[in-house]
Each structure stands twice: as C-alpha cells, then as structure tokens.
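Note that this complex is displayed minus one protein chain, with the remaining chains in position.
Entry: subunit A
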Amino acid sequence: MGWEETQVRGYDEFVRTAQRYHGRPIFALFCGDKDAEGRSWCPDCVTAEPVVRKELHNLPDESVFIYCLVGDRAYWKDPNNEFRRNLKLTGVPTLLKYGTPQKLVEEECFKAELVRMLFTED
C-alpha cells in the first residue's frame, strides 16, 4: 500500500488524526490558514507547499501525510498556542516526521533535496 494524504485544521483535529494513524510513519506539513481564494496568510507556506507536494511521491509505503492548517495569523502569533506549546513548533511552514526530532522549518522547506531527505532517510 502506498502513502496517503489527509487534511486537517487546528490542533485538536491534528492530534486526533495522528492518534488514528498510530503505528504508521506520519509526516506533517503545518501551514497558515488559507483565505477564500485559497491563499495562505503565510507567504513562506505559499512557497513551500508546491515544493513539498512535488516530493510526496518519495514517501515510504504505508506512511501518512497530514496537511494541517494551524489557524489564522493572530492565533499563530500567540506564543502560547497549542502547536507552539505541545508540538514545540517554532514557525510555519514546518514539515516534520511525527514522533522524531526530524523536521524542516521555514526556508528549509523550500529546498527539495532536504524535503526528499526527510521523507526517505531514517
């Protein structure tokens, strides 16, 4: 079985979804909310998303890719939001391998080779 994608919004939905896929490799991309035209308030997320999507075919079999919208700009700027507090996220976009210290933050997500490395290396 190849990889699959699921989209979530907000911390609670993210945690529930991650728990549901417990036991499988989980990769997650956290981005700022998108407006009615589908544009994120986070310019770096706009740059990173196509780069990440282009590398998704490198995901290992059985893995899950969770695309997570974190919230609006005001929510994200709050230093106590649950993503910062519990998942220790420091910025968006963040691409990570759930349950490991392996992650790419902000401009690191623009680099296809780093994204590929995150998806393919142990």
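Points to keep in mind about this one:
Definition applied: a contact is a pair of C-beta atoms (placed from the backbone, for glycine too) under 8 Å apart; a residue touches a chain by one contact, two chains touch by 3 or more; residues count from 1.
Here is the rule we use: contacts and distances are computed from a predicted model.
Per its UniProt entry, the chain excluded from the display bears the name "thioredoxin-disulfide reductase (NADPH)", taken from "Ribosome biogenesis protein NOP53", "GPI-anchor transamidase", "Cardiotrophin-like cytokine factor 1" or "thioredoxin-disulfide reductase (NADPH)".
Where subunit A meets the chain that is not shown, the touching residues are 100-104, 108, 111, 113-114, 117, 121.
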